[in-house]
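Only a single protein chain was left out; the remaining protein chains are all shown in position.
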């Protein structure tokens, strides 16, 4: 293979990947740019979408990536005039934050037990954890509902947060990560006379920080996007997280929905950009030897 | 025995470290699953009469369950290989030295973190009857398509599935590829092996453990596509994208616990069996690789 051929191949690869990446980013870019259009402009571009019969035949939504005039009116409307948006935003935070923190705490502890402690049936129990992780939420829907009912958690965030905290994904990821920490470190600690507790706090935890970061990111991405649990467990609309609320306003309030969407994805996208290498590491961790 | 001594020594710590997780896990997952299994063989939670497999028979007799079951299997059957191929292809493209390699990876990974609810809007804009895609079609003289209410709905869901999950698998594949020692490729090159031969004899076996994992995760993800479908098309979407989760959600709303629990058990068995088979296959392939 000549150098020229290799360069040409790289060029083709580059262009192909570039186009693909552009296509994949298209929805995000469209949402972001359209959020800076005035409501009026949105109305004009998308009037054909009005709904079933109001739209005339032959009229179609127009995709515009560049606003005629950059306007922050959508953001103003969403943030200042629709307190519901903020309410649902904090609902999402209230649901997501405890789950992430709880999962990190429970996950590091149990992950350590699975990775570094010996007890009978360890691997079988871990396989059970793994299996539950793979089950769709609907499998334990009824009993989860009944448990929540028994604990008086129906219509409370507890009904979602508690199962979320104990979801086996956290344990799984932390076990995977901690397995990668050489046993020698622990042996060294034990020789120093430190017990497991101190070894865990002073050696394993600091070493597992990237793993915890990965867990937090993956868990945040998953739970920020939660849909099934709230629609089934939360009867009141005001308690629904942003994910459900947004899906509902997309139809009626298209004029502000783009800005609302941008605000909704901002935390995850920022966190993604901030901790991308942890996210990647977390994904790789979950992949290496089951 | 040494092992027993270690068990005894570790026992209090196991309790300390594992107890919180295990307690919650039992309460929210294991006991509920036992309850599901029990509910699936009684007539209803109030009477509690054992009815054996009656619920399963009733479930199988239900047309909407069969439709949902087949649809879910179909979707998994089509989407998992497709996703596998696409993400492996992407991984191969991104494997070598390439300008902006890191940036490309980030761009492919981004859809994974973008919340579904925030792109629903784009979806509607593009794919409604009066959406932008049909507008383009009309301009090009192609017959417009009612995307979400015809067979195309399945294709759309597949596309969204690929869009969302390709990045994740790409990362896993890239890690898997990185684990294959570079010397193997070098020695193969010295032996005069071509790209295809190298792929078949080095890449494929080297990726085997990763592949099993990717397949398992893809199956799980294929069940999660419900989220997207639900947000876009509501609880009763077009026939071909009416999945088991729709069915189960609707059964829940209708308080039809016998059918729901029977379906849950069935789904759990199918997934469990699949995972078990895949893991067994993985172990065997790894053993084969190590020999």
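First chain written, first letter: the chains are A and B, and each begins at residue 1.
Keep this in mind: contacts are C-beta pairs under 8 Å (C-beta built on N, C-alpha and C of every residue); 3 or more make two chains touch, one makes a residue touch a chain.
Just so it is clear, contacts and distances are computed from a predicted model.
Think of the chain that is not pictured: of "Efflux RND transporter periplasmic adaptor subunit", "ATP phosphoribosyltransferase", "Glutaryl-CoA dehydrogenase" or "Ferritin-like domain-containing protein", UniProt labels it "Efflux RND transporter periplasmic adaptor subunit". All shown chains touched by the missing chain in the whole complex, by label: A.
Listed residues A:9, A:80 or A:235: the one in touch with the omitted chain is A:80.
Checked against the hidden chain, the listed residues A:36, A:89 or A:258 yield one contact partner: A:89.
Hidden from this view is one chain, which touches subunit A at 79-81, 83, 86-87, 89-90, 238, 263, 266-267, 270-271, 273-274.
The working rule: only the chains that are shown with their structure count from here on.
One simple way to say how far apart two chains are is to compare their mean CA positions; for subunit A and subunit B this gives 16 Å. Against subunit B, the residues of subunit A that register as touching in their complex are 10, 13-14, 16-18, 20-21, 24-28, 30-31, 46, 48-50, 55, 58-63, 105-107, 109-110, 112-114, 117-120, 128-136, 138-147, 162-163, 165-166, 168, 171, 195-197, 200, 221, 224-225, 227-228, 231-232, 242-244, 246-247, 250-251, 254, 257-258, 260-262, 264-265, 268-269, 271-272, 276, 279-280, 283-284, 286-290. Of all residues in subunit B, those touching subunit A in their complex are 3, 6-7, 10-11, 13-14, 16-18, 20-22, 24-25, 27-33, 35-36, 39, 45, 90, 93-94, 98-100, 104-126, 128-132, 134-135, 138, 163, 166, 168, 171-172, 175-176, 179, 209-210, 212-214, 216-217, 219-220, 223-224, 226-227, 230-231, 244-245, 248-249, 252-253, 257, 260-261, 264, 267-268, 271-272, 275, 279, 282.
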